[in-house]
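Here the complex is missing a single protein chain, while all its other protein chains stay put.
For chain A:
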Amino acid sequence: MLKSALSQLQTIWTILQHSFTRSETVQYPEQKPYLAPRYRGRIVLTNDPDGEERCVACNLCAVACPVDCIALQQGVKEDGRWYPEFFRINFSRCILCGMCEEACPTNAIQLTPDFEMCEYDRQNMVYEKEHLQIDGTGKYHDYNFYRVAGLAIAGKDKGAARNEAEPVDVRSLLP
């Protein structure tokens, strides 16, 4: 009985000491919290170091997305590159899980540390390609898919990619 009464008094004392501790609150709109570069926020589409669109419209992100909020249409440019004719992310559905970023073979789709995407109209949460595409390379500065991939495009033939052997001439008998 006495012990529990003492414990109550001790609680009161502990709480009283908290008059002098600092508040843990981050006063959000005025005081922004630090967000790490790998924070999963608004999604962007990036360019490769040469300034070309990275996305090759492979649809892997759309497949990986657990809530099916990515829609895109593949097209082919004259130089042989694939690109998305349109690329649409419905952010009112997106759960910012980052699966798309994991799935992307070209590092095109990336999540950024920005989460302030409020809209009064739900329709405005649907981002088209022109809203998603940025000029920079995002988090990966040196990666260029076409320089390591085997696909031939204008200015880069079969076997010209980094670490790629010359194609084998299947009609030749020479070893």
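Observations on the structure shown:
What we mean here is this: contacts are C-beta pairs under 8 Å (C-beta built on N, C-alpha and C of every residue); 3 or more make two chains touch, one makes a residue touch a chain; residues count from 1.
In this text, contacts and distances are computed from a predicted model.
Per its UniProt record, the hidden chain corresponds to "NADH-quinone oxidoreductase subunit H" from the list "Sarcosine oxidase subunit alpha family protein", "Cell division protein FtsX", "ABC transporter ATP-binding protein" or "NADH-quinone oxidoreductase subunit H".
Across A:3, A:22 or A:162, the residue that sits in touch with the chain not pictured is A:22.
Although one chain is not displayed, its contacts with chain A can still be listed: residues 1, 8, 11-12, 14-16, 18-19, 21-25, 27.
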